[in-house]
Every structure is written in structure tokens, then in C-alpha cells.
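Missing here: one protein chain of the complex. Every other protein chain is in place.
Chains here go by letter, A, B and C, matching the order in which they are written, and residues are numbered from 1 within each.
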Amino acid sequence: MSNSHLFLKSGFPRAPLQNGVGRYVCQLQRLTLKFCKNNGSSRGMRDFIENHLVDFAKENPGIVVYVKPRRHRAPVLVGEYLNGDREWLSVRNSTQTEISKWIDLLKTQNGSSSSLRLRKMWHTDVPSIQGPWTPFLLRSPDAHNQTYPTSEASQPLDVPQTATEKLIELFKQQQLEADTVLEQKRAE
Amino acid sequence: MSLLRSIAGVIALARPINSATTVQTRRHFKRWVSPTLRELAHRVKKQGVQKPEPRSGFVEWNYRSELFAFGKRLNEDFQLPLLQTAFTQRTYAHQEQERQRKLGIAEADLQMGDNSQLATKGVHIAKAYIEAYLQNALPKVPPVGQQAIASYLLSTETLAHVCTHLGAKELIFSTEYPPSSETLAQTLHAIIGALSDSSGVERAFLFVRDFICTQLNQKDLLEIWTPEQPLQLLGEICTQKKLGEPEPRLLGDCGKNTVLAAYHVGIYANRQLLGKGFGEDLQMATETAAIDALQTLFEMHDDRQPFDFRLQLEAKNVRLD
Amino acid sequence: MVFLNIPLLVRARGPDEFWRKRRIFKLAAHYRSRTRNVYSFAIRSVHRALAYATTGRKLKKLDMAQLWTTRVEAGCQQYGVALDTFKEGLARSDIQLNKKMLSDLAIWEPRSFEALVNISRERAAVEGLPDIKRRSAFNQVYGLSNLKLD
């Protein structure tokens, strides 16, 4: 029986339901705050509920907030997301500022991201616009029906000019100049 | 000697105990915790796979605030009773009425609206808007293609996918849980209908654009609709547009008589290249080349103008007959 | 006054080490037989794995950089330009695309990559960089003819 499910899953960055293309929808659906009324470890949670919870609920009408006092149980934040993920966060002995930070994180998340190792930092379904490189891209069609070995393809490249070729070239240039001089004389 | 040793032993033992008591007693994991948890897990496993129980069955559940949050999350304003009717299925409504009748509640206040009319209205709005949107975004695609894309967008799977991701799965009143994709699709239509009733058709159009049309973002249109006989279709279109008769030419090949043969075929109409395609054999390569040519003619390529999802379609050109 | 009689003092074995060992066993769940089940074996391989993971994160960045350079080199080899000439040409015409972008363009946008090679080859010719005259080994089959240089 494979134990791969115990290991950290890896994946690629995805946004649920093309979020952000049409409009941005906050993905946190429900937030449950569980705490104990008189235990010391829930003090931060109790302060947060007294001072900040109402403003938080006013600012984010799209998130349903449940408060669940439980006797002798550790304070816990549970966030439920639109794609069905459920993020369980123990906030034992944390102050109200830390709790509000964790709640902001829950609010801006798309799902429980702590369980996914990202393998890439970008994602696109249209990687190529000018067409991906193919071996046929730069091959000129006339190279297609050549049967190798052809003499022209088997020449060495960048062979330096031999002396005789250089001489022939110079002679030709002289010829040209001689002709042009002759023409000018004849023209006058 | 043994007496001395035993007294020393007791003293030695006594010291750590009272030292433990003086230090604030550190609470460790009790030794009975892990065996108990293991036993519980074993029993749960023995029970076998359980049916997922609905979230609405939990203690912390308030339907009214969930409805309110649903509306606010999509920053639309719904009328809550209307939205509630949008979520109640007809079968559930009947079941409720029977139960209330059995309890002897007077017939008058037994009315429990179901979402069938809202759903029909929603279907109507969604279909009209999507067709207008596709007409505006993909003008050159033939009606068959636009119809195929519209039916893909309005298919039950896509609608069910959108509905679950809007968070409606928990809010639906229906007999069976989890709700089937048909109920989810119908609920999404009902939500569109409810939205058009409570805040006007304009908002409903924006809702359809933002949640249903965006499923086409970066989507390969060939996956949704591929022309059946590309070559014949290409021939017809070339004659219509008087481009000249399309004829395939081999542009290149490699590994000709091996298993991994690759042919690169281009389709030309009077010396103008229409499309290029690869394939294992010539027939398949011409097929892909024809499809590629059709894509360029219909402007369905990946590198066409991307869909504009911030476009405000005026209501007048969305025929709501 | 607490009377500690013998039965009470039989054994006090302290906290349950199940949870401490569980953290190691979770990381070793996919190992082979004894290294998965025996704690002393598991902890060794887990420590080794965590050390590999830590160094691996740095190595991955170096490998990716190496991969990108080879791809860019292959890309500009088609046009008969050496990699350092290509990079020098781009730097001098102050185009600051990094290796990742150049390799992405070489694969997915060959026309833009060709334009960049053109610019850098022009710049190299103007500035007189050394090995601009070297022709590509596959000149008439591949892209050099596209550049239609003299």
C-alpha cells in the first residue's frame, strides 16, 4: 500500500474558477473561531473577539463568522474555502494581533496552501504566440529534396583565401580599373 | 546492607517526584492518548466509507447569514427571499409541503416557492448573453462553431463546476446530498434569474460574463469544436472566398520509413500558404494542416485577439426575445 | 503528607514518545522496509534527506541557470553567433533580458529571438567584436540564410 498520500503533494499555481479574470471573489467562505471562555490560552482569542471581530465582520460581509465557546478546549481558527478546502489553525497562547494576522492570511488565501509544494512560479495555457520552435522552422524547403552527400554541403567552412585566389582577385580588380580609366579617356 | 540500599532507593525516588511537584507540573501527552486514538481510527475505518454529511447539519450553521454572505461575496445585492427560492428544488418543496400537511398546518401558508420559473428565466438570459458575446468576440467563426462553444459553456458540467466554486453546494435545499450536477446547473440558472429580478438584467449579464464566459479564458477552441471533415470544409470555403483550390504540398519530413515518422505538410491555394501541419503519415499531416488553415481563416488560433472580459455589451444587441 | 508506597513507585515512564517519533515516521513513510518502520534507521535517512533538500534548493537554481545557457547557446548557434558574442552584443545595445527570458524566447517565440540575434550581430559587427566572421557549422541548412548577411 503506497504511502505517497502522507507526503507533501506538489503542483502548479492555479486560481479557482478563473478568479481575477472577470472579477475578484474572496475565496474564504466561512470562518469559525473556537475558544474556551476562561482558559488562559484563549485569552488572545477572547480579546480579538471583544475588540476586532465586529469590525472584521463589517469589512468582509462575504465571510460568515461563527463563534463557538467550548469548555477546556484549545482556541482554534477553522477557515472553509469555496473549493472545499478546510484550514485548521491552532492559535493557542497567541495574542490578538497574531490572531488578526492569521485571519488576514486566511482571508487572502485561495485554499490551504500549506499542503502544496509549488513547482513553478508562473502558469500559462498559451505559451507560444509565434509558434514554438520546430526542427522544420529554419529549414529552407529546398533543403528538403536534396539527396546528401552534395558537393556544396561538404565543403569546409571559412577556408582562408589561398594566395593564388588572392592574386587572381587583385588581377581582376586591376583589369576593372584599367577598363574604367580607358572608358573615361574615351568619354572625354 | 539491603535495608540501607532500599532506603537510599526510596530517597532517590522521592527526590525527582517532589522536584516534579515544585516545578510547574509539565503536562505531557498521557500514555493512554495514542492507543485510544488508534483504536478510534480503527473503528472508523471498520465502519467503512461514510456518506458525506451536509455542512448545514453542523451546530454552527445560520442559513440567513449564509445567504447574505453569498450575495455580498459576489458583490451583488439579492433579495434574500428571492434567493432562498432560487436555492429550493421542486422535489424538496413538495416533500416539505407533504410534511407540513401531515402536521396539519393550514393550507394557506403552505406555499413554498421552488426555483423552476427562476431557472427558466435564467436559462433564457444566459443563452442570449453568451450568444451575443460569442458573436461579438468571434465574428469569423461559423454559426456551427459558435453554437458548439455556447453549448459547451451552458453544459451541465461547466455550470456545476461554476456553481460549486461559488459556494452554493451547502445552500441548496434538495432531497439528496451532495446535490447532483443537474440540480447544481439548475440552481445556477435560478441564481441568474433571481439576480435579474432583484437588481436588473444588466447585473445579470455582468454576472454571466464574469462567471460563465470567463471559463473560455486561454481555452483552446479546437478542444471544444473541431470541424469534422476539415479538407472538404476548407475546399468549400476556398471556393466561396475564391481563394483558389487548396492543394497540400510536402514541406519536410524526417524518419520517413521508421516508427516515428514525421511529415510537415503545407496547404497552398494558388501559391498562397493557408496552413501547415505535422503528422505521422501524410494523411494525418494534411488533416492537421487543413485544421490549421481553417483556424487561421476563422481566427480561432491561440494567438488571436484574446477574449475581452471587461467588455460592457449594451443590452440592445442582446436579443431577449 | 503523601504516603508513597511501593505499588505507586513501580514505574513512571514519563511522556509518550509516540508523538515525537511520529514526526520522523511521517517523513520516512515512503522509504523501504526497516528504514520505514524502525525509528533508529528512519531518523538517519530522514536527517540525510532533509540535508539533501536544503542543499538541493540551491543546486536547483544553478542547474536551471545552466539549462538556460545551453538553450540560448543552441538558439544562437543556428544563426552562427557565438554565445558570448550574442550576450556582449545585447549588453552593448543595453538590452537587459536575463537568461531565463532569452531561453523562453528561443523556444516559444523564435521570430523575436531571431530579431535579438540580428541586433546583437549588428552591434558586434559595428563594434568589431572578434569572431563575428565565423560561419555556422550548419550554414545552408539552418538559419544563417535567413539573416541574409553579406
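In the analysis below, contacts are C-beta pairs under 8 Å (C-beta built on N, C-alpha and C of every residue); 3 or more make two chains touch, one makes a residue touch a chain.
One rule holds in what follows: contacts and distances are computed from a predicted model.
Only one of "Trafficking protein particle complex subunit", "Mediator of RNA polymerase II transcription subunit 8", "tRNA (adenine(58)-N(1))-methyltransferase catalytic subunit TRMT61A" or "Large ribosomal subunit protein bL21m" fits the UniProt record of the hidden chain, and that name is "Large ribosomal subunit protein bL21m". Every shown chain that the unseen chain touches in the whole complex is listed here: A, B, C. Contact residues of chain B toward the unshown chain are 217-218, 251, 271-273, 301-306, 308-310. Where chain A meets the chain that is not shown, the touching residues are 8, 13-15, 19-21, 24, 26-27, 105, 107-110, 113-118, 121-126, 129-130, 140-141.
Listed here are the chain C residues that touch the chain not shown: 47, 50-51, 53-54, 57, 93-98, 100-101, 104-105, 108-109, 111-112, 114-116, 118-119, 122-123, 125-127, 145-150.
As a working rule, only the chains that are shown with their structure count from here on.
Taking each chain's centre as the mean of its C-alpha atoms, chain A lies 22 Å from chain B. Among all residues of chain B, none touch two or more other chains. In chain C, no position touches at least two other chains.
Taken in their complex, chain A has these residues touching chain B: 16-18, 21-23, 25-26, 29-30, 32, 61-64, 66, 68, 80, 82-84, 124-126, 128-130, 134-136, 139, 141, 144.
By the touch rule above, chain C contacts chain A in their complex via residues 26, 29-30, 36, 75, 78, 106-112, 133-135, 137, 139-143, 145-146.
Against chain C, in their complex, chain B makes its touches with residues 10, 13-14, 17, 28-31, 33-34.
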